[in-house]
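== chain A ==
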Amino acid sequence: MKKKLLALVLIFSLVFAVVGCSAPEKTDDNGQNVENVDNGTNGEDSGESKGEKFKVYLITMDQMDQHWVTVDQGAKKAADELGNVDYQWLAPDVKDDAKQIESINNAIAGGADAILLAANGPDAVTATLKEAEAEGIKIVYVDSPADYPAVQTLATDNEAAGKTAGEEMLNALKEKGVTSGKIGVVSVNTSTDSTVKREKGFRAAFEGTDFTILETQYAEGDAARSKDAAANYITEGVVGIFGGNEGSTVGIGNAIKEVGGEVIGVGFDKSDTILQLIDEGYLLATMAQNPDVMGYEGMKTAVNALEGNTIDEDYVDTGVSVLKK
Partner candidate 1 sequence: MESNKTPQKFVKLFSKRGMGQVITVSIGLVILIIVFGFLNPNFFSNRNISNLLRQIAPIILIGVGQSYVLITGNIDLSIGSVVGMSCMVSATLMTKGLNPWLAVIVSYIASLAIGLLNGKLISKAKLPAFIATLGTMTIARGIAQIVNNNYNTDSIGSAAEGFRNFFYYGKTLGLYNTIWIAFAIWFIFNFILSRTRTGRHIYAVGSNIHAANLSGVNISSTITKAYLVSAVCSATVGLIITATSGMGTMDAGNGYELYAVASSVIGGVSTLGGQGILLGTIVGASIWGVLQNGLQFAGAPVAIRNIVIGIIVIISVLLDVVVRANKNTSKAKSKAKS
Partner candidate 2 sequence: MSNYIVELENVSKGFPGVKALDNVTFKLKSGEVLALLGENGAGKSTLMKILSGVYTKDSGTIKVFGKVIDEMDPVKAQELGIAIIHQELNMCEHLTVAQNIFLGRELTSKGILSDKEMNYEAAKIIKRLNIDIQPETIVGSLSVSKQQMVEIAKALSTNAKILIMDEPTSALTSNEIDELFTIIKKLRDEGHGIVYISHRLEELESIVDRVMILRDGQYITSMDYKDTTLKEIISMMVGREITEKYPRIERNVGKKIMEVKNLNAGNHVRDINFDLYEGEIVGIAGLMGAGRTETTRALFGADPKESGDVFIDGAQIKIDKPLDSIKAGVVLVPEDRKKDGLCTKLSIKENIALPNLDFISSKLGVVNRKKENNMAEKTVKDLHIRLSDFESNAESLSGGNQQKVVVGKWLARNSRVVIFDEPTRGIDVAAKVEIYNLMNELKDKGIGVLFVSSEMQEILGISDRILVMADGRITKELKIEEATQDIILEYATKFDKRLEMKKEA
């Protein structure tokens, strides 16, 4: 028994060490590192600000995606410029509703004045947000809103972006003289709102045309599995493939590269590999979101609201840049 206990303790401490190390660094407005989760506590009326600084938390879906890292960077930049923000970035290690709820609770317990939130899904966190609001915390959505009233939502209009992607593909096909054929879609899953909206927009662009969009293949954004799905589409004879996020797009690009590039690939998000594939001509374009804008403007909105001003715009479309060769 003793041996078992010892081993379990070892494993748990290793796990905590790893998780601790992998959490993103927190900086206060002076650029110094602070503790991961605040040890501030309780009963404080979060209507008052602590001293002169506003405590603002950014809670994203996970810590891995460069997308969130960029949001964080934007938020940090705004916080630095404003000078009156005590800023922290919290996120679970993996995208998971329960864990995100935990993060929100941690923020509330930590004495948040405002929360910038990229919600996993529309409903899971609404109860927790209600509690947050009860504490007087201002809520601003970045990237993905939840189904709960907030100060503002700054996001990519995913549906519009998806439509743009579709239009890019249509134009390119027309230029090649292709007016009909099969199109494939490789996306993440059926529960991530952003990617679902993008797919919807994409499909809308093809309404009334002679193109058939096949059953979507969901590969959880895994680049390797996405590539397999794309390769299968190519065997099926598709003329174009759409990728719903970074991983899907990387997979599509690699698949098109392997067979020589006749198929038109359009995707989402920006990364080194995707840019290279565009450069090499294997991807036509990618819809790069502007996560930095979300973070930057979102922080500004939050502080604005905390300073007592009313916010006029409910929704800010931070738009996409169409990146091509």
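Methods note: a contact is a pair of C-beta atoms (placed from the backbone, for glycine too) under 8 Å apart; a residue touches a chain by one contact, two chains touch by 3 or more; residues count from 1.
Basis for inclusion: all candidates are chains of the complex that A comes from, given by their letters.
Keep in mind the model is a prediction, meaning the values are calculated, not measured.
Contact annotation for this complex: of the listed candidates 1 or 2, chain A touches only 1. Note for the complex: chain A touches candidate 1 at residues 3-4, 6-8, 11-12, 14-15, 18-19, 21-22, 24, 63-66, 69, 93-94, 190, 214-218, 220-224, 227-229, 231-237, 246-247, 250-251, 254, 258, 271-273, 276.
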